[in-house]
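As structure tokens, the structure follows; a few thoughts come after it.
Note that one protein chain is taken out, while the other chains of the complex remain in position.
On to chain A.
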Amino acid sequence: MKIPRLTDTTLRDGDHAVSHSYTPEQVRAIVKDLDEAGVPVIEVSHGSGLNGSTIQQGFSIHSEYDLIKVAVETAKQAKIASLFVPGIGTSKELREAAELGISVLRIAVHCTEADVTEQYFRLAKELGLETVGFLMMSHTQPASVLVEQAKLMESYGADCVYVVDSAGALVQSGVRERVSALKEALSIQVGFHAHNNLGLAIGNTITALESGADQIDGTLRGLGAGAGNAPTEILVAVLNKMDIETGINLAILMDAAEEKVAPLMQTPIVIDRGNLSSGYAGVYNSFLLHVKHAAEKFGVGVSEIMEELGKRQTVAGQEDWILDVAVELAEKKGITV
């Protein structure tokens, strides 16, 4: 099997799990270890992408530009990437991140809305960036729709398109169908980004590789939104066992996960009721902390909010609907706040 390119997104997806509190010192320490270990790409930005510091998504304590700057300065071999969500970020933030020296821009949209990415792919290519298209909530659409959307991104200049399991709702057959279909239809690379709500983050990532994926994502200790991601150190260990030689130093990753990342966790990332119900209902993972906040404020249950959000087919960026759902559930129960 080919050697996949691994992107570590502890400093982007993991930003949700630390409530957007990364400091420049933490970023420096984590980037240093990932870089030394030989991880080829390190993603750094607000969890919701450039300019994501908002009430809806959660304000960052430190400017993400400061964090990106530190990451670019620290990395010797690794490329620094940032996530970009059209509408949350605009061309202005894209240009600023490029000026700070990022090399890769990952442009993320709900997996039916690829046509909003054109202006950003074109600008990113003009600025000399490598580009990745991120089809979020890929579990909601069949492979045929993802292929259409990925082809649009390819036509705008994407160098790779990811199947993104934002809700951790895909099982292995679903990963296989989607990744193989993209591999077949595209002449660019294909990637896979997992979440662990059903306990399948590592398994799904391996299935994606077996289906031809060229790029995969992980986070140290699995630190990411909701149930977290495929732990980078475990991925490397598994790839070693499969005789897929990534050249990444497992010992450095294990130490970094244990000593640098685990202490940052506000609570251990486990597949508890909230995370399982989120994955089961197919709800975007970064909703978790917002759902907990609303559940507490309005005196309703986390699982029932998740279930209703799933029924309403919410997409990334719809944290405001959590409040709407919580208010309605509270009203139904006769709870006044």
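As a convention for this text, a residue touches a chain if its C-beta (ideal position, glycine included) is under 8 Å from a C-beta of that chain, and two chains touch if they have at least 3 such contacts; residues count from 1.
By definition in this document, contacts and distances are computed from a predicted model.
Among the names given as "Acetaldehyde dehydrogenase", "Nucleoside ABC transporter membrane protein", "Quinol oxidase subunit 3" or "Biotin-dependent carboxyltransferase family protein", UniProt records the absent chain under the name "Acetaldehyde dehydrogenase".
Interface note: of A:Pro86, A:Gly133 or A:Gly222, the residue touching the hidden chain in the full complex is A:Pro86. Here the missing chain is touched by one residue of A:Glu113, A:Glu177, A:Glu210 or A:Glu304, and it is A:Glu113. In the full complex, chain A touches the omitted chain through residues 53-56, 58-59, 86-88, 90-91, 110, 112-113, 115-116, 118-119, 297, 312-315, 317-318, 320-321, 323-324, 327-328, 331, 337.
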